[in-house]
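Missing here is one protein chain; the remaining ones are kept as they sit in the complex.
To keep things simple, chains are lettered A and B as they appear, and every chain counts its residues starting from 1.
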Amino acid sequence: MLRVESISYKLNNRPLLKDISFSIRPGEIVALLGSNGAGKSTLMRLLSGERKPDTGRIMLYGEDLAAYNRKILAAKRAYLQQHNPISMAFTVREVVMMGRYGFKSRSSAKNDQMALRETMELCGLTDLADRSMLSLSGGEQQRVHLARVLAQLWDNKDAVLLLDEPTNNMDLQFQHQTLAIAAAMAKKGYMIIVVLHEVNLAAQYASRIIILKDGRKWWDGTPVQVLTPQHIYTAFGIHAQAYTDQSSLKTVIVPKEIKLDAAKFNSNLQVLHQPVYKLKTTETDELINLQSVKI
Amino acid sequence: MKRMVIYTCLSAGLLVSVCFSLALGAMRIPLKEVIDTLTHNMGFTVFGGTDHGINEGIIMMIRLPRTLMGMLVGAALGISGAAIQGIFRNPLAEPSLVGISAGASLMAVLIIAFETLLFSSLSQVLGYYLLAFGAFAGAGLTAMLVYNLSKVNGQANVSTMLLAGIAINAMAGALTGLVTYLADEQKLRSITFWMMGSLGGATWQNVSCLFPFVLIPVIGLPFLSRGLNLFAIGESQVELIGLNPNRIKIWVVVLATMAVGASVAVSGIIGFIGLLIPHLTRLLGGVDHRFVLPVSALMGALVLTLADMVSRLIVQPIELPIGVVTALMGTPIFLYILIKDKKKLVN
Partner (left out) sequence: MSIKKYYIILVTLSLSLTLQQAAAQAKRIITLSSAISETVNALGYGKSILATDVTSVSPEEINRLPKVSRNRSFSVESITAFRPDLILVPEGDFSKENLYQFKSLGIRVVSIRQEFSVEGATKFIRQIAAAIGDKTRGEQLAQKTENSVNTTLSLLKKGNKPPKVLFIYARGVGTMNVAGKGSSIDAIIKLAGGKNAIQEFSDFKPYTTEALIKSNPDIILMFDFGLSSLGGREAFLDLPGVAYTNAGKNKRIVEMNGPLLINFSNRLPEAIKALNNRIL
């Protein structure tokens, strides 16, 4: 059980989050949506314990997050950040294994190997195991960090998994694979919070959607409840239509295409007065006179 | 498997260079006599015993302490360089670059300058311990100063840290030069000694004093390998995975400055080892600190022993300052790495 009680957060006197409250139960997979700068990543940082809220508190499994012992917390929650810059040429295997660094006891060496093997297989990394991270594409690196974060929690049956834009740079298959993994773990008792930009991906896999705008929580509910054309326009400033897909009964959002005229926004491309030539005929039955007339 | 091979080769190489270092020098001493001397002093006789003459003195009192000092200083600089590069997440970080060596030498110089005023009754050996601790403290203080100067919004920024280090380096270096210039020259050794280093002053007294200051970091730093690995993927990750980033940072800085400080106190500033050795180690066997740290110590010991041999033998009867030799050895390799692996070095 993760309970967020009226938290606020400021950075350099600029309020980033204002009075946010909600709670999550095991088995739920919550998608956090909002336009850029709405406060999603900030909220994730507070949920992970990386930062402490200025007001309010976060309770995880009945205890204040701020009071948790570092090691115990690491076994109960994992946080996949948006940016994972890697500066040294570690191999894929070494990075995934880093997720297990919190557990030092000898007896877990077998567990370590199992976690390593299974998470790498799950994320399609078995063939890349000995490749240097610096030689991988952005999406491949992302998968490695996902595997690492999963490996961290692999031994536990209940935990919190925080994923901040995990599908950036991923190809279509792995976008879905990632969310499918999250959904499967949720079914077994995990609590998942995932920040997404892809609204339909959220609608498809999440059981609950929270939309943030300007640091506040505006909507919180099932995809059907939250993803209405009015809400989407208010949150994202884009016109869209919402359908329910008949076979899956999931909400599908179809944003309206935006049509722009380049001449209207780039003054170099504007239409100037150009001479246009038109045919003019005379009244006589003689040959039609073709005269050039300037219009 | 590959790593086992590397360990064995380096250890063997070290052993061989130690033998050469003991056997070669301005005085010609046959190898048989070298072995005799060593074994005799360890308690048993192999060939025929020694004549207890000047040759034995040279081997036991001059070459052996010097070789040991070379190994200790080399190991200290190698492992500290690797640790500092790990904590700064930057392959260009080096003890002398971020001001640690300069801080150590400044403190050492000040202690020597005021030694007669304060500690005239101190025994020889105690005097060396005082010097080593002082240099350690000097190195630690400058490390903290650099760290605080480089904080942006409460977070230590790597680029500013390097810039602050360069500034502190310049200032401490200038102050050291000033004190050396103004004060009684004989006690302070020359500017050349501090800036370019020398193993010529090695005695059993200062080597035995140096020993713990190097042994502790060489044993202790590898225990911080996991933490250093995690630093490479982001400082916030360290805490998220359950380790304590501040404790790791402090321990790394303490142990690294201990090793560097004591080394500078007895042998002056020797550059390039801390920068180059970790690079070579990573090229050989990957970037995992569990490998890089101990192997950098081993390789540092090997390289410095070789460099000392060159400095002793190449322009007899005098010696080249060892800093000159390490620079001459290091620059071509460094340039080669830079040209070949530009991508890997940039963040």
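By definition in this document, a contact is a pair of C-beta atoms (placed from the backbone, for glycine too) under 8 Å apart; a residue touches a chain by one contact, two chains touch by 3 or more.
Everything numeric here is computed off the predicted structure, so don't read it as measured data.
Put simply, the hidden chain is in touch with B once you look at the whole complex.
Across B:Ile58, B:Met195 or B:Leu276, the residue that sits in touch with the chain not pictured is B:Ile58. Within the set B:Ile87, B:Ala202 or B:Leu224, the residue that contacts the chain not displayed is B:Ala202. Within the complete assembly, residues 25-27, 54, 57-58, 61-63, 116, 120, 124, 184-186, 189-190, 192, 200-203, 205-206, 312, 316-319 of chain B touch the chain that is not shown.
Keep in mind that, in the parts below, only the chains that are shown with their structure count from here on.
Chain A and chain B, compared by their mean Cα positions, are separated by 48 Å. Remark: chain A residues 48-50, 70-71, 73-75, 78-79, 81, 84-91, 94-95, 98-99, 101-103, 134, 152 touch chain B in the complex. Residue ranges on chain B touching chain A, taken from their complex, read 89-91, 226, 229-230, 232-234, 236-237, 239-244, 282, 286-288, 343-344, 347.
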